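Notes follow the structure.
All protein chains but one are shown at their positions in the complex.
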Amino acid sequence: MISFSQIAAETNLEIVGRDISISNISDPVKALEDEAIFIIQKKTLNDKYIIRSKAWIINKTLFNPDLSDFLDRTQVSYIVSDDIYETFIKVIQLFHPNSQPAPFIHPSAVISELTVCEGMVHVGPHVTIGAHSHIGSQVTVMANSFIGNNVQLGDNTVIYPNVTIYDNSWIGQNVIIHAGTVIGSDGFGYYKQKDRHKKIPHVGKVVVEDDVEIGSNCTIDRGTLGETRIMRGSKIDNLVQIAHNVIIGQNTLIAAQSGIAGSTTIGDSVTIAGQVGIVGHITVGNNVTIGAQSGVISSIGDGETVSGYPARNHAESLRKEAYIRKIPEILKKLKQKPDK
Amino acid sequence: MISFSQIAAETNLEIVGRDISISNISDPVKALEDEAIFIIQKKTLNDKYIIRSKAWIINKTLFNPDLSDFLDRTQVSYIVSDDIYETFIKVIQLFHPNSQPAPFIHPSAVISELTVCEGMVHVGPHVTIGAHSHIGSQVTVMANSFIGNNVQLGDNTVIYPNVTIYDNSWIGQNVIIHAGTVIGSDGFGYYKQKDRHKKIPHVGKVVVEDDVEIGSNCTIDRGTLGETRIMRGSKIDNLVQIAHNVIIGQNTLIAAQSGIAGSTTIGDSVTIAGQVGIVGHITVGNNVTIGAQSGVISSIGDGETVSGYPARNHAESLRKEAYIRKIPEILKKLKQKPDK
Partner (left out) sequence: MISFSQIAAETNLEIVGRDISISNISDPVKALEDEAIFIIQKKTLNDKYIIRSKAWIINKTLFNPDLSDFLDRTQVSYIVSDDIYETFIKVIQLFHPNSQPAPFIHPSAVISELTVCEGMVHVGPHVTIGAHSHIGSQVTVMANSFIGNNVQLGDNTVIYPNVTIYDNSWIGQNVIIHAGTVIGSDGFGYYKQKDRHKKIPHVGKVVVEDDVEIGSNCTIDRGTLGETRIMRGSKIDNLVQIAHNVIIGQNTLIAAQSGIAGSTTIGDSVTIAGQVGIVGHITVGNNVTIGAQSGVISSIGDGETVSGYPARNHAESLRKEAYIRKIPEILKKLKQKPDK
C-alpha cells in the first residue's frame, strides 16, 4: 500500500481531497475503491458514474469546474497532471519497481572464451553466446536465447527469451528485443539457373541503433553485402518482417504484421500501421503516415498520408470508395434516360 | 493391424460386409486396399471409382441405396456413422494412441525452488521456469520453453518447445500452446516527448482460460494495466497477433496471420478467417463471421457476416464488386448517347 499523498509527493503534484491508502493502479472501469486510476482521454469520463475508485489522476486538459464539482460531491480525491504520461510512468514505477535482474551468469549458459562480457551482465539459463562477441555492461540476455559470433550488444540492452541473433549483428545501447525475434537471417535472394533457384550468399549484417525496441517473433534479415539498419529510437511491433538491406530512419513506428521488402528506405518519424506491405527498392519520406493494410508500391514524399491498395493519398482513397458507392445512382439515372 | 470389426466394436457401430485387417487410416484417394478411409463430405464420393480402400467409414448423411449398391458390387466393407467426427477421432486414437509423456523432470531443466510442480508433470530438457510459479498436475512443458516468474499453468496443459511465457501470465487447464508462441510481451505503447517515443511500461498480464488452443509463433501481448484475455474454448491458429488489453470471448476461432489491435473486444463464437486485421478500441459482437483478409475498422453487431476493406456486410461487399464490373457497360451506354 502506498498513500495517495505519497504518490503526489513522488510526482511533484498536489492532492485535492483526503489522503487514502492505494493498493494498486488499475483500469478505470475495473478499479476497486482503493485502486488509483488515470483519466487520460476524454471518453474515459463517459464512465464516470460507474467508476468506483476514490483516487483519480487526471490529465489537466480534461479538468474543469464541472469535473471538480463531481469529484467533490462523490468524495473522490484527485491529482491533476499537466504531463499525464510522465506521471503515469512514475506511478507505475512506484507500484512495479523496475526489477533489473541481478548480475549473474547462469552456469548452464555456454559463452565462448573469446567473448567479452562487461560488468553487471545478466545471462539466463541455456543461453548460447558465440566467439568474438562483446556484451556491454548491464546487458540482460534471458533464457534460451542465441547470440552468434562477432555480435555486439550495447550497454543496458535487454534480450528476452528464445531470441536468435545471427553472426556479425550490431545491436546498440538501451535496445529491447522481445521473445522469439530473429535478427540477421539470410535475405530472400536467389537467381535462376535453368529451372532452379540458386542461393545468393548473404554476407552483410544487421545494425540496430540505440533506443530501438523490437516486438516478439519479428524477422530482420541481414544485408546481402551491406547492412540492414534500424535507426535510433524506432519502435517495431510484433511479427514484423524487415527484408535485406532495408533502412528504417529514426523514431519511426511500425505496427504489427507489417512487412518491408528488400532495399527499401523508410524515413524518420514515419508511422506505419498494422499489416502494411511495402515493396522493395522504393523510398518512403520523413513524417509519412501509412494506413493499416495498405499496399505501398511506389515511393512516397515527405509528410504524406496514404492508405489503400495501391496506397495513395488518403483523401483520394476515401474519394475512390465514395465513387464506387455512386455507381447504383449512375445506373438508376441511365435507366431513366431513354435510349436513342 | 486392427480388424475392421474391432473398429466397429470400439465405436459402437455395425460393420456391413466381410471383416478385414486394417493397417492404418488414410486419405481416401491415397489409401491402399487395407487402409480404412473416412467419407465425411459429399465431394469425396466423386473419387469413388479410384478409391482402392476396401474399408469405408461413411457419414450417415451421405449414405443411400445407390451407394450401398456400389459398395456391395465392389466388395467394400463399410461402417455408417451418424456422428462421423466423433467416430473419426475414436478411430484415429485406435491407431495413434495418445502418448502422454511419462512424468519426468529432465535434469537440465532449471526450475526455481520457489515454484511448485504438482504431480505427474513432464518437463523437457533445457526448460527454464522462474520463481513463484505453479505448474498443475499432468502439465507438459517441452524442451527449450521458458516460463517466467509468477506464472500459473493449469492441469493437463501442454506447452510445446521454444514457447516463451512472460512473468505473471495465467494459463488455465487443458490449454495447448504450440511451438514458438510468445505470451505476455509488452504491448506496443509509447507516447511522444518532443520527437522521441517514450515507452509506456506494461505491467498487466495475459489470461488464457481453459480449453484454449494457440498455434505456433503467435504473439499475445500483456495488458498495459489490466489484462489481455482469451476466454474458454477459443482456438487460435498460427502467426496470430493479439495486442494488449484485447478480450476474446468464448469458443471463438481465429485463423492464421490475423491481427487484433489494442483494447478491442471480440465476442463469443466469432469466426475470424485468415489475414484479417481488426483495429483497436472497437467491439465485435457474438456470432460474427469475418471473411479472409478483411480490414475491420468499426464495431460490428451480433450475428453479422462481414468482408472486404473496409469490412462491411458481406452481401454489400459482393455488390460493390458487381458495381465495379458494370462500369464498362456504363461507359458504353454513355458513348451511344449523343452529347448535347
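By written order: A and B. Residues from 1 in each chain.
We take it that a residue touches a chain if its C-beta (ideal position, glycine included) is under 8 Å from a C-beta of that chain, and two chains touch if they have at least 3 such contacts.
Keep in mind that what you see is a predicted model, and the values were worked out from it rather than measured.
Touching the chain that is not shown, out of A:D27, A:D155, A:D221 or A:D237: A:D221 (per the contact rule at the top). Within the complete assembly, A:N162 is the residue of A:T11, A:S53, A:Q138 or A:N162 that touches the hidden chain. When the whole complex is considered, the residue among A:C117, A:V158, A:V212 or A:I327 that touches the unshown chain is A:I327.
When the full complex is taken into account, the listed residue touching the unshown chain is B:A143, out of B:I20, B:I39, B:I58 or B:A143.
The omitted chain makes contact with chain B at the following residues, 25-27, 30, 85-86, 88-89, 92-93, 95-96, 106, 108, 124-126, 142-144, 160-162, 176, 178-180, 211, 213, 215-217, 233, 235, 237-239, 250-251, 253, 255-257, 269, 274-275, 292-293, 308, 321, 324, 327-328, 330-331, 334, 337, 339-340.
Residues touching the missing chain, restricted to chain A, are 108, 110, 126, 128, 144-146, 162-164, 166, 180-182, 185-186, 188, 190-191, 193, 195-201, 203, 217-219, 221, 223, 225-226, 239, 241, 243, 245, 257, 259, 261, 275, 277, 279, 295, 297, 309-310, 320, 323-324, 326-327, 330, 333-334, 336-338 (touch as defined at the top).
Assume only the chains that are shown with their structure count from here on.
Between chain A and chain B the centroid-to-centroid distance comes to 27 Å (mean Cα coordinates, whole Å).
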